[in-house]
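Only a single protein chain was left out; the remaining protein chains are all shown in position.
A, B, C, D and E are the chain letters, set down in written order, and residue numbers restart from 1 in every chain.
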Amino acid sequence: MTLITEFVISLFLIIGGIFALIGSLGMVRLRDTMQRMHAPTKATTLGVGGVLIASMLYFLLIEGVFSYREILIVLMLLVTAPITANFIAKVYIQGNVGNDDLPGTDAERGWAVYDEPPMG
Amino acid sequence: MNHWIIAPVILPALLAPLIAWLMRFDIVLARTFSVAGTIVLTAISIGLFIMAADGGVEAYRLGNWAPPFGIMLVLDRLSALMLLLTSVLALIVLIHVIATDWDKKGQHFHALFQFQLMGIYGAFLTGDAFNLFVFFEVLLIASYGLMLHGGGRVRLKAGLQYVVMNLAGSTLFLFALGTLYATTGTLNIADLAIKLRDIPLEDAALVRVAAMLLMIVFAIKAAIFPVQFWLVGTYANAPAPVAALFAIMTKVGAYSILRVYTISFGPDAAATGDMPGMWLFWGALVTTGIGAIGVLGSRRLMTMLSFSVIGSMGTLMLAVSAFTPESVVAALYYLLHSTFAAAALFLLADLVVTRRREGDVLRASPPIVQNGLFAVLFFAAAIGMAGMPPLSGFLGKLLVLETIRDMPFAMWGWAVVLIGSLLTIVGFVRAGSSLFWKSTATTEAPAEIASPAPKVPPHPADTLALAPVIVALAMLAMLSAFAHPVSGYLEDTAAQLFTPNGYLATIPETGEGVK
Amino acid sequence: MMTAALVFAFASFAIGLLVTLWRIIVGPDPADRILALDTMVINVIAMILLYGIWRGSHVYFEAALLIALVGFVSTVAYCRFILRGDIIE
Amino acid sequence: MDSGALLPILALVPFIGALFPALMIRAGRDACALMTGVATLLAFAMLMTMAPAVFRGEVLQAQIEWLPALGLSASFFLDGLGFLFAGMILGVGLLIILYARFYLSSDDPMGQFYTYLLLFQGAMLGIVTSDNVLLLLVFWELTSLSSFLLIGYWKHLPEGRQGARMALAVTGGGGLALIGGMLILGNIAGSYDLTVILTKGDEIRASEWYFPALILILLGAFTKSAQFPFHFWLPHAMAAPTPVSAYLHSATMVKAGVFLLARLWPVLAGTPEWFYIVATTGLITMVLGALIALFKDDLKALLAFSTVSHLGLLTMLLGLGTKFGVVAAVFHIINHLTFKAALFMSAGIVDHEAHTRDIKRLGGLRRLMPITTVIACLAALSMAGIPLLNGFLSKEMMLEAVSQTEWWENPLFVPVLATVGALLSVAYSFRFIFHTFFGPVRDDYPSKPHDPSFGMWAAPAFLVVLVIAIGLFSKATVGPLVAVAADAVYGGGKAPYYSLKIWHGVTPALWMSVIAVIGGIVLMVLHKPLAWVWNAVPRPEAKVIFEWLLDRIVRLCRAIAEATHNGSITRYLAIFAVGTVALGYIAWSGGGMTPATRDPLAVTPLAAIGWLLLVGATGYLVTIHHNRFRALIVISIIGLMVSAGFVYLSAPDLALTQISVETVTILLLLLALYFLPKETPRESPAWLRLRDGAIALISGGAVAALAYAFMLRDVSVISDFHLANSYKGGGGTNVVNVILVDFRGYDTYGEIIVLGIAGLTIFALMESLLRGKASARLRNWTFAPNTSLDRHPIMMVVATRFLFPIACLVGVYIFLRGHNEPGGGFVAGLVVSIALLMQYMASGFAWAQRKQTVEYHSMIGLGVIIAGLTGAGAWLAGRPFLTSAFGYVNLPPIEEFELATAALFDLGVFLAVLGAVMLTLYSLSRIARHAGETVNPRPMDYDPSRRMRSGQEGM
Amino acid sequence: MMLARLFPHPMLSLTLLLIWFALVNAVTVGHFLLGGFLGIVLPIITAPYWPGRPKLRSPFKLAAYVLMVIWDIVLANIDVAKIILFKKPEDVHSHWINVPLDLTSAEAITVLAGTITMTPGTISAMLSADARSILVHCLHTDDPDAVRDEIKSRYESRLKEIFP
Partner (left out) sequence: MEMIVASSVGILTAGGVYLLLRQRTFPVILGLALLSYAVNVFLFSSGRLAVGLPPVLNKYAETAYTDPLPQALVLTAIVISFGMTAVLVMIALGAYLESAEDGVNIDLKRPDIDDDEDEPTGPMSAP
């Protein structure tokens, strides 16, 4: 294994680790729930991304197997993270933020948690 | 290899899904297939019984893997006997269910019934400890369904308790099996015996724990103190025919104890020695007493019958606890007897209780149609359960007393069994008097009480409804009349258990699997 | 060097796990707890992948993929329970 | 031997005969009575054919194997004693059958009566002819049962029911004691055959078990024969119809105890224990019974207590332990039978005709019913022991037998008490005569009495003829019978000197007799003041005590049963846990442990972190479990950690399965929690929580110790075979999967059936819920306010549409690779289930269900059947169930691939899992919809593309 | 029509094939056939749950969009990291922002919402009931309108071209 290979893999591992730490720090430091949501949805996801790239590189460069299956996990996380964030935000809003505390929608209907969808 | 050995498991396992899937909207079709299936199962059981009677032990290697590496079924006298007993009981119960329309009170009765049979047959046939667990679960989960059949507040609560207790029991079963595998490296019942020979007492602490935990697991099923409490609530609130079928479920526990503590942890095993028997004795003793006390103290018929089942299990296990060939004969005879006695009582109770204004509460109620007939049947069934002559309970009780004679604390056993019998007799007499005699006295219903109408219009029970009870009672009479041939078979069965060469020979010497 | 990086990554995600557990315990909002659990799942996925690198084996990939799938589903279920009560309408 | 062969048939005849009256009641009452009589007559005739042999001193025997394992055989023997009793049973039986035909009213179910009577007769006959003590026990208990039926015959009378129950409780209880005694006896003797036991008298009396056996046997005998303090049941049994009283309670059943004492006399008698217990009990019973009888106003009660007294007399005679006493007892048995049966029948006639048996309301009947008067008075005089009647003879013998008896070195105690007994007997007999039949004729009888028809008085008249005949010509009439019966009791040897003549000269017995008669008459004259005193003195009433005792016992039993089985599963489980740990510890401490053989694996920081999370989550869960939703979140952590642990410890399959099962479980719990309370109230007091905590810690500690102990010790395991043969013989490299679908495929087969049953059970339960009480509750369900108004959020719906096929693809992938890599049908089934669940969460059940084409019942059925048929397919190749086959297919340009029957089996697993999970879900959702939840039937709340379309239309 | 029934979602079929290759970690003839088969069969089986066929005007623009977003994600994380690491919690100024939508495809709105969540300092919290507005939470900004305008110009306009 060349030094370069090892260096590249290590780099991604460390990037992943750092973002994981940042995500954790955010969960600890930020004051309210909505703020805290920003940390894991982005940082931790990227942290996993770093690990995934490291993993792919590792198997490609060291084990000599090319696989992009790890991408599936990233894909999964990328697709699902916004949905879960959306749901968790709604949980928070429903429990803590009244309709009046939110900006208006500028539309016929109010926000989804507080208003029925149009019929038809 | 004789493929008939697995037929009792496969047949209901194929029939049940077909009933659940294709016949779930056609009760007549479901009934027809269920009865036909059970008759065929009975025929197969008879065939296997005859096959086993010649004394051979036949192993069926599933997947064609040699034991102990694959799972094997074992047909010997004991398993054949239990199969036959189950089949006959099942047929009796099934006819009752159909005659009383119990199967219409909920969904999937017949599918669950067949699955229930499958589980019981599987448990009796298997030669593998873990597979025994699996079939315990099959028969349990089917029994949950049957127990809850028809629904209702109290039944659901009681069912909940039944399930919780058994889940706790299943957990313990797994703990026991884990310990067993960790200490012996095998799961095959025969192989366990072979492996156990190499474990001296100095290294046996862990395997002894496994043996004890298994004992407790089986004791739950067999309703032995201190894990008998669950039975009363369950049986008393189960649909009566299901409670009748459950007469075999306690016997699964008894069977497992007999099987495992004669073959695997036999009295000759240095590691466990007489530990199982010693502890079983005291548990059984208390159980017998509790059963009798409960029978006398019950206010409800179903509760009373449940306690009588507990008492009979105590007596049975007293005999088992001696772990001698003679005591096994006594135990098996009592096992056959108590199965039919309990079934007769629960089926009869069903016919009576649904016709009484007061249900199963033991207080005076206007007389029901066929009061005299029911009284006679109850008297006979009570004689059976209480162990009075001329039915088989008396002989069974004498056998039990006789075979525990040489145990260290036999006098305690005698005292409890005999005094327990007295309490049981008095309890049944009082109950019968409330159910049938007093009702005759209060012909005119107290008009001031706006009593709810009987749940079922007081129509007379037809022949089909009475037949199962009568057949069950006839089995008691036949067990008594043909005690000689029956005990002869049982003696051979016990001998097979205590000289398990045949059973152990199912494990090939070479230890090499064939395929 | 790579071993050190691996240990660092392990440690980072392990700290993440502990923080999420702490967040689940202190809350205060259900949203915090669900979020923390969701994050914990992602951290576990990362650790399984790291473990795969460490052992040089692909055997653990499916576990990670499956955890990603079920993690999503259970997070949605928890949220729907709070939002609607009935998670399937 | 030839005539002995008749014995079993003899014992069977009444039982077979019992079928007739029961079955042919429609043929009429006479036919019933006739058939009963024929059966009895037949038996009697058979007995008579054996008489010559018996009188020659032969012992007839017959043996049929019944339960050799127990030593129980259907062995019968007939000697003098048995012959005497059998004759009494059948002879009196005939008379009773005749009498009852006329006595019972047309309202009484006669078929039942005769059936019970014959059952009883058979049981009695069995007792006296059994040659096996266990067989004797069978018949013994049968008499208790059949007498229960007879006493309770008039079930509309509460006294009848109570009397029957009391009789059964006392005699049945005694019977159980007798069982114990007989088993001990048989053990000492080494056989349960009476003929053998009777030869082992010395061994038995020398045995250390003699005394317990004696006590138990005496309990049986004394209860049956109504000896003090068990005498109280007999008078209450008088609620039975009079024929029953006459038959059971004077002639036969109550004598069974006396029979037993006589039967076992050779082996048990002759010891001080025997003498002091038996003779004293008999003496007390004799005096006490007579005393009570004197003050009874009810004719039947008077006779009942006199019977008690006479049974005491017989017991005392046998208790003396002398051969002469035996002869006296045997003789008195015969005499008592004749006069007492006649008396009962007479009392029955009085009752039948006057509609009362209260002495106070009777008197003067001699003019109205002269025949009855003659019969009754002769019999009563015999009972009083007046010369020329048979009672006199046996009373004289009794007095003579006791006159020389010392009791604890006191020569007077027994003779004086015996005389007192005789005196009282005279008194109540005279009272019976004078207060019933003599005195002025009254005009206030409840019914105008007159003599009954011949059929009714024939039987007592016949007995009175015997009374006189025996009294006058005792030697000629019963001499040989007494001789042969007494001989049978004391077992041969030299007979004692005795004479059955009326005049023996002036002996002490004669003086005692004279005192008795005079004293008796005096007492009778003084009856009124004495009765006043008797009634004024408080005394314990046996029946009340019995009822009170029984009531207390029942209450005690109820208290115990209901306190222990109170329906608290919590307590049951606590006992279970504690018991298991305790027994496990006991088992462990009985064996040794060798030192550990494995070095522990190193603890990595990674593992430590996982452990920390697991422990933290578990602890947190226990503390906050009251908040159910939060508890579910925490459970998730635990599941996640356990799965991660499986990954770490080389069990990828377990990790996959655990995490997917855990997810589905949580979804189900969330679905259920919707309807359940969201909080668990704190209801256990602190001490209980502390106790439970202690139980929990002990259990946990025990399990941990156990696991730790075995993990550090090696053992050779069978799975080396599986590793070696997985690829070779099973065609797969994932050994876990090959074990699941091949080596132990049978387990898996059972496992999917469990799942299938679970689905069916849940479905059935849901159906019954929707039809039961729950249905109404559900319809009135109030849904929580403040729920979010978006049901099917657009983003979720769109993401799911994309993810659902992908998840299915992953499912297929996991299924196909299972044989060689982690995965398999089960996990695949769960993955697809989860995918479907995701779909349902997104667009709602109602909409998704409409799109559903395959039915879940079918899926379960199909899965189980496919798995089963795959297994059974091996039969076609002549192989056992579940034998797998696999092969490699090479079709260029496709690379070689494997086809295995195991995959088909796994498909069954897949379908069953999917079906079961979805059926469960379906059931839960149906409950929600039944609750009237408003549903948005559209797949997404609002499809924005609609807006464009409608906008275009607007334009 | 026949083709539409066979390939209800052709892009999905292709995606499934690619995913299959990824899962089995091999590209062979056998797996092409198997993956292709599954790629056809699974969309047909699951078609009832995905009614309608989303119109995708330009797959290449979508790819370009995805690459842009991935790059933005990386940048976003650095931004957020800075805020978390260096800003005092009380100096973090969060805002709710209402972003009116011109998009009319559910798929497009979803992609936009996802993009918002994954990119700088914003989380899409909720749609309006008629899907005409999106509620965005911004972690730290002093000019909410600028954030709204950037979302509309940088992402929504591109998506309008991809999803008609």
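Please note the rule applied: a residue touches a chain if its C-beta (ideal position, glycine included) is under 8 Å from a C-beta of that chain, and two chains touch if they have at least 3 such contacts.
All values derive from a computational prediction rather than experimental measurement.
Counting contacts over the entire complex, the absent chain touches B, C, D. Considering B:His3, B:Lys105, B:Lys157 or B:Arg405, the position touching the chain not shown turns out to be B:Lys157 (whole complex). The residue touching the chain not shown here, chosen from D:Arg101, D:His435 or D:His722, is D:His722. Across the entire complex, the residue among B:Leu48, B:Ile92 or B:Val134 in touch with the chain not shown is B:Val134.
Residue in contact with the omitted chain (choice from D:Ala62, D:Ala483, D:Leu740 or D:Ile834): D:Leu740. When the omitted chain is restored, the residue from D:Val506, D:Ala536, D:Leu601 or D:Val889 that touches it is D:Leu601.
Of the listed residues B:Pro67, B:Gly106, B:Gly150 or B:Gly233, the one in contact with the hidden chain in the full complex is B:Gly233. Remark: the residues of chain D touching the chain excluded from display are 158, 161-162, 541, 543-545, 547-548, 551-552, 562, 565-570, 573-574, 577, 598, 600-604, 607-608, 611, 614-615, 618-619, 621-622, 625, 628, 631, 635, 638-639, 642, 645-646, 648-654, 657-658, 661, 664-665, 668-669, 672-673, 675-677, 680-681, 683-684, 692-693, 695-697, 699-701, 703-705, 707-708, 710-712, 714, 717-719, 722-723, 726-727, 733-736, 739-740, 743-744, 747-748, 751-752, 754-755, 757-758, 761-762, 765-766, 769, 772-774, 777-778, 820-822, 826, 913, 916-917, 920, 923-924, 927.
The set of chain C residues touching the chain not shown comprises 55, 57, 59. Although one chain is hidden here, its contacts on chain B can still be listed: residues 130, 134, 137, 140-141, 144-145, 148, 151-154, 156-161, 163-164, 167-168, 170-171, 174-175, 177-179, 181-182, 187, 232-233, 236, 299-300, 303, 361-364, 433-434, 438.
FYI, only the chains that are shown with their structure count from here on.
Chains that touch both chain B and chain C are the following: D. Chain B has the C-alpha centroid lying closest to the overall centroid of all protein C-alpha atoms shown.
Taking A-D and A-E together, the pair of chains sharing more C-beta contacts is A-E. Chain C and chain D have centres, each the mean of its CA atoms, that are 59 Å apart. Here the spacing of chain D and chain E, counted between their Cα centres, is 73 Å. Measuring from the averaged C-alpha position of chain C to that of chain E gives a distance of 22 Å.
Contact with two or more other chains is made by residues 19, 23, 25, 113-114, 127, 129-130, 132 of chain E. Within chain C, the positions touching two or more other chains are listed as 11, 30, 34, 58, 65, 69, 72, 76, 80, 82-83. Interface note: chains touch in the pairs A-C, A-D, A-E, B-D, C-D, D-E. If you check the complex, the residues on chain C that touch chain A are 1-2, 4-6, 8-9, 11-13, 15-16, 19-20, 22-23, 29-32, 34-36, 38-39, 42-43, 45-46, 49-50, 52-53, 56, 58, 61, 64-65, 68-69, 71-72, 75-76, 79-80, 82-83. Across the complex, chain C is touched by residues 605-606, 609, 612-613, 616-617, 620, 629-630, 632-634, 636-637, 640, 643-644, 647-648, 652, 655-656, 659-660, 662-663, 666-667, 670-671, 673-674, 783-784, 787-788, 790-792, 796, 807, 810, 814, 821-823, 827, 831, 834-835, 837-838, 840-841, 844-846, 921, 924-925, 928, 933, 935-936 of chain D. Across the complex, chain C meets chain D through its residues 10-11, 14, 17-18, 21, 24-25, 30, 33-34, 37, 40-41, 44, 47-48, 51, 59-60, 62-63, 65-67, 69-70, 72-74, 76-78, 80-89.
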